[in-house]
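The complex appears here without one of its protein chains, the remainder shown in place.
Here the chain labels run A and B in written order, and each chain numbers its own residues starting at 1.
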Amino acid sequence: MERRRQALLLAFPTALALFVFFLVPMAYILLRTLFTNGTSDFTAFFTDPFYLDILWTTLRVSLLSTGISLLLGYPVAYFMARTRSRMKKVMMVIILFPFLVSAVVRSYGWMVILGTNGLLNQLLLALGLISRPLKILNTEAAVIIGMIHLLIPYMVLSLVGVLQSIDPNVEYAAYSLGATPAQTFAKVVFPLSLPGILSGCVLVFTMSMTSYVTPKLLGGSKFRMMATMVVQEINVNFDWSAASAVSYILLAVILAVQVVIVLLTSGYMKRMGGGKNG
Amino acid sequence: MATLELKGLVKRFGDFTAVDGMDLQVAQGEMIALLGGSGCGKTTTLRMIAGFTEPTGGTILVDGEDVGKIPPYKRNIGIFFQNYALFPHMTVFENVAFGLKLQKCSKEETARRVGEILSLVKLTGLDGRYPRELSGGQQQRVALARALVTRPSILLLDEPLSNLDAKLRVEMQVEIKRIQRELGITTIIVTHDHEEAVSLADRVIVMNQGRIQQIGTPQEIFDHPASPFVADFMGFSTFLHGKAGGAPRGGKRPILCGEKTLWVAQEEAEDLDEGESCLLALRSESMTLVEARWENAFPGRIESMTYKGHTTRLEVSGCFDEPVFPALGEIPGSGVGDEVLVHFPYRKICVYKA
Partner (left out) sequence: MDDRRVNWACRVLAGLVMVFLLAPLVVIVIASFTPTALITFPPKGFSLKWYANIFHASTHFINGLVNSLKLGLIATGVDVFLGVFAALAVCRYDFKGKNALLNYFTSPMYVPSVAFAFVLLQVYSQIGGIPGMARLLIGHLVIILPYIVRNTVSVLHVFDWTLEDAATSLGAAPAQVFFKITLPLAKPGVLAGALLAFLYSFDEVALSSLLSTPKFVTLPIRIMNYMELTFDPTLAAISTLLILASLVLIVLMEKLVGLDMFVK
């Protein structure tokens, strides 16, 4: 039909650009890797404890960061969705502000705070709580702190939309039927916000799985996650087959998470009337 | 100001025929209503006249000229959209001036004509407001002004009153009619509301499944629907099955409804053979309760009563096999369960072959 032709005409330049610069290179390199090296890179990855440890570290850090971001982000989002005061705008600015600041800059801020001579150690020493500076920077804890700082804004923004779309009268209805605030939350608000929780968690989990700057700057030279590993294999070890195995496994994990979530949510979303994005 | 003619207009979407061979002639300055339920093809017809949808077959003539090849933005047809479709990022003035600016009207000319049309729709002084700052009725007037200011040859109104409350509806009915008369513009209204159609239009076209069911003046359609479908659509409430009786007597023809004989106007039942089954239709407000056993009055029992303000609607069983639904101007003395006599005035009964 004519409208379809018009649509395809509009879509064509973008579709072509993505095809040439994205789809073709991705497919070409994957096929080439498989043809020249077979699956040996991948078997090497899964039999080497060094690489498995990196995969496990990446998963652990991502899961912890995602979980803590959710725990911290949910109350913030709930407050923002329900308050009518001017605080909402102030909070929105505070959420968006770090969101718009470069990850390099934010990690630098944490380096200043968490370093051996950093603000935190100076403070604790001055208060007499510790006698020697703590080693926080260049540990997994520092990476998780930096990661949470990076992820909370995304989590909150995902949750606010869903929480705002929950009709407050639904909560009042639960109260009028005798539910306590805790019961109302557990049986009404929380289930209704599940789509937002899921989409927020998937988003931030993906971001932490693939993050590069935070682990590199806050984890130190001995701390490795998948993304930093790829760069290190290429720029330091010049081992391209290892790099390609690591990057395709990372890609596979991300895609697997997406597929699982889509399968999990499609049924739920349909019954709930489509959620926010139809 | 123009005439409009549709010749064998057809629109198919895949297997679905939305408009099925529509023929229509609209005179200059006439106001026509396309009336029908959802999916009857009225909106598709409107979109084809506007040029948004290309017909599968047939022609559309404006002033005798085929406009099929003219793109919608060159047709000079004013449209009033059901949801008003006011541009939310423009003020009232900018909304109304939009078409004039595209016609490259001078600043002074634009300002003058916008001022004129805004005073015609009684919105003077609101030109600086944005649509969201206006009430529903005001938004509607802006939409009307915007459609009219370019002096279109034809005006199309899509469900013009459907979004308004009862009081505003009456007001806008009068208003639209006044403005249309004043400008003498050929107008087509698309609506699913028979009251809207009969109160606004000079002629009403009832559509169903892409076909025209009846064309007539509002009174013809209101009082003598051409088919049971049209009758149902025009708000007839009571339908009775019967068989045609023998010869007419005194301008009336007998119809046998079960054991009972109901007299109808002779001219209504002329083409019925004796014994042929037929369907009778009546409006609620045509029926009355009477005291004595007149001709065409039958006893029944009140099953329910619904008070509706200016009328009281009854459901009465026992007059015939089917229940009947008289609407009374005053509250009857009898209540639910009481026996009453319902009178069916013979001139008000429409007769159809069944």
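Observations, loosely collected:
Here is the rule we use: a contact is a pair of C-beta atoms (placed from the backbone, for glycine too) under 8 Å apart; a residue touches a chain by one contact, two chains touch by 3 or more.
Computed from a predicted model, the values in this text were never measured in an experiment.
Which of A:S85, A:S131 or A:S176 touches the hidden chain is settled by the complete complex: it is A:S85. For subunit A, the residues in touch with the chain missing from this view are 1, 3-4, 6-11, 13-15, 17-18, 21-22, 25-26, 28-29, 32, 72-73, 75-76, 78-80, 82-85, 89, 91-106, 108-113, 117-119, 122-123, 148-149, 152-153, 157-158, 160-161, 164, 168, 171, 181, 199, 206, 209-210, 212-213, 216-217, 226-227, 230-231, 234-235, 240, 243-244, 247-248, 250-251, 254-255, 258, 276-278. For subunit B, the list of residues touching the undisplayed chain reads 50-52, 71-79, 81, 83, 85-89, 98-99, 102-103, 146-147, 150.
We take it that only the chains that are shown with their structure count from here on.
Centre-to-centre spacing of subunit A and subunit B amounts to 58 Å, using the average Cα coordinate of each chain.
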